[in-house]
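Before I ask anything, here is the structure I am working with.
Shown here: the complex without one of its protein chains, the others still in place.
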Amino acid sequence: MSYLPILPEIVLTAAILFLTLVVVFYQGENRNGVMMTGTIFGLSVTLLTLAFVPPFAGYLFSGMLTLDGMAFFFRWLFPAVGLFVAFMAREFLEVKKAENPGEFYVILLLAILGMMLMASSGDLITIYLGLELTSISSYILAGYLREDPKSGEAAIKYFLMGALASGVLLFGMSLFYGLTGATNLVSISGILHQVGAPPLVLAAMVFLIIGLGFKVAAVPFHMWAPDAYEGAPTPVTAFFSVGPKAAAFAAIIRVFTDGLSSLVWEWSLAFAVLALITMTLGNLTALWQKNVKRMLAYSSIAHAGYIMVGLAAGTWQGTVAMLLYLLAYVFTNLGIFAVVTALGNREGKDELTDFTGLSQRSPYLAAALVVFFLSLIGIPFTAGFFGKFLLFGAAVQSGLVWLALVMAVNSAISVGYYYTVVRNMYLVAPKNKGALPVAGELKLVVTVALLVTLILGLFFEPVLGRLVAFTLPG
Amino acid sequence: MVNFVDLTVFLAIGILLPAAMMGAGALLRPQRPGKVKLEPYECGEIPVGDARIRYHIRYYIFALVFVVFDVETVFLYPWAVIWKSLGLFGFVEMMIFLGILVIGLIYAWKKRVLEWI
Partner (left out) sequence: MIEQAWIIAIIPIVAWLIIFLFAKALKEKVAYVGILAMGISLLLSVLTFSEALGGTVEKSFPWAVVGDIKIPVGFQVDPLTAVMLLVITIVSLMVQIYSVGYMHGDVRYAKYYAIVSLFSAAMLGLVLANNFFWLVLSWEIMGLSSYLLISHWYEKPEAAAAGMKAFITTRIGDIGLLLGTIMLFVYTHSFEFNVIAEKIHAGEINQGIVTVAALLVFAGGVGKSAQFPLHVWLPDAMAGPTPGSALIHAATMVAAGVYLVARAYGIFVATPYALFWVALIGGFTALFAATIATVMTDIKKVLAYSTVSQLGYMMLGLGAGSYTAGIFHLMTHAFFKSLLFLGSGSVIHAVHSQEMHEMGGLRKKLPITYWTFLIGTAALAGIPPFSGFWSKDEILLAAYRSPYPVLFWMGVATAGLTAYYMTRAVILTFFGQPRDHHKYEHAHESPPVMTVPLVILATLAAVSGLPGSPFLHNAFGEFVKFGHGHEAEPSSFVMIIAISAALLGVLAGVAIYGYKVISREKAIRSWRPLYLVLKNKYYVDEFYMAIFVRGTVLLAEIVGFFDRYIIDGLVNLVGWLGMQLSFLSGLFDKYVIDGMVNGVAAITMALGNSARRLQTGFVQSYAITLFAGVVIGLILIQLIGG
């Protein structure tokens, strides 16, 4: 039966439907907590199903879905992201007195379902379907704090720009359909191998690059990101910086390495240029930020730039490097945002000055944050090091030594803004004295993220081995 | 490759024919404009105020719910035509689809979307 391999998605859908009913029928006081528990339960069952479903590799539903190693990787990663975000959300929604806290979780799950669909799609239609499911859910999440004008601003900007970018993407897709008569990536790839690279195909490719480049916030299509990240509720910002971004990268890998493999020279060049601009501009602008969420937005733009180095390499080594980098980046960033959430729940403004004296107010969170920053910079013994190292290696192997060097220089620049936070935490007297009360689930999130960051940093060989096995060509 | 001559002829006829018809009408009909005649046509209602007003948010929600069921109907028609050949599987599948939409409807109902004010 062809439904068995997508049992995890079916389970997740069932959970979404069930929770939709819970939202309206459960009228108890502790709706927020009940919904969080339900969400975590649903995601856990999804992950369990994923672990126990018999392995399947191949195409489903006439090529609409491609279930391969990479799909498995992302289908596993996204529910895990959901777990982290759900844990982060409860206290935040409570503190900010959000109306309708219950629906938050349902929409989050919908976004995750869309991301899983994107990562395993084998057709332009399913990619777009997943993308829109994710995007529309994201717009709602961005504006979740209705009373907060910044949140509303984030939502409307994200929505308008997202709609435009979707239009660009869709235009590119329709061009491909018009040119090749197919929406299936494998079919498109076959036809393109015959026709080569006529100007119209290249034009269509540009639309796809820009449409998807917007979703990963590549410069110069990044301008929505800082506003959306700053205004959105902090757990949602955490989600944006890892979830839809990783999913968009999954879609990019799908479209370009599966569908447009014959144009690898052209698109790897385009991504090399984008990577260069993105990481440089992201890092330089981050130096100037006063708001921690805005700073992290630019940091995440810069990281998208690093990840695109893997695309610029245009080899399967590049793809492996991207996946590993995403893995490291996702958990590190979630850990950082958990700390920011914990602090923001008490201080409320998310300014860099809120971090003053954190080493005295909560030594554990401060130390964890230092480790996370080290990982983002790419210091050995943290997960980020191997991500950077693999990207570096992939770039060098593809002859992009200049890009590898730019990446190294950018890493060095990024130390500047991370250090500002560290200095505030350790060398500046606290603005508000007294221990920082931290919710248990936030501590749990930080601890798990910390463990993943360190374990990946020390023993990444098995993970890498699996990823290589997943993505090996042929 | 499309035959461009055919296309050009088709385009020319497509443009000329309506132009000729409207031109003929304009030449032949008597010209007596009046106040009532120049009012926007609104199905016989008398227009009141400016057209650019703020609509109540409920219109949008109604519209959204309507679109959902509209699309549902679009799916149901082709399904109904061949539902016998699809067999039990097709039936179950459509029931799941409808079930999902019903849950949406229940949600909307409980959220009192269907009530006016």
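Letters A and B name the chains as they come in the text, with residue numbers starting at 1 for each one.
Here is the rule we go by: a residue touches a chain if its C-beta (ideal position, glycine included) is under 8 Å from a C-beta of that chain, and two chains touch if they have at least 3 such contacts.
In this text, all values refer to a predicted model and were calculated from it rather than measured experimentally.
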Chains on display which the left-out chain touches in the complete complex: A
Listed residues A:45, A:60, A:129 or A:161, member touching the removed chain: A:161
Contacting the left-out chain in the complete assembly, out of A:4, A:202, A:455 or A:469: A:202
Chain not shown, touching residues in subunit A: 156-157, 160-161, 164-165, 168, 197, 199, 202-203, 205-207, 209-210, 214, 220-221, 223-224, 227, 266, 269-270, 280-281, 283-288, 317, 320-321, 380, 386, 389-390, 393-394, 396-397, 413, 416, 427, 460-461, 464
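We adopt the following convention: only the chains that are shown with their structure count from here on.
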Cα-centroid distance, subunit A relative to subunit B, in whole angstrom: 38
Complex contact set, residues of subunit B against subunit A: 100, 103-104, 106-107, 110-111
Footprint of subunit B on subunit A - complex, ascending: 17, 20-21, 23-25
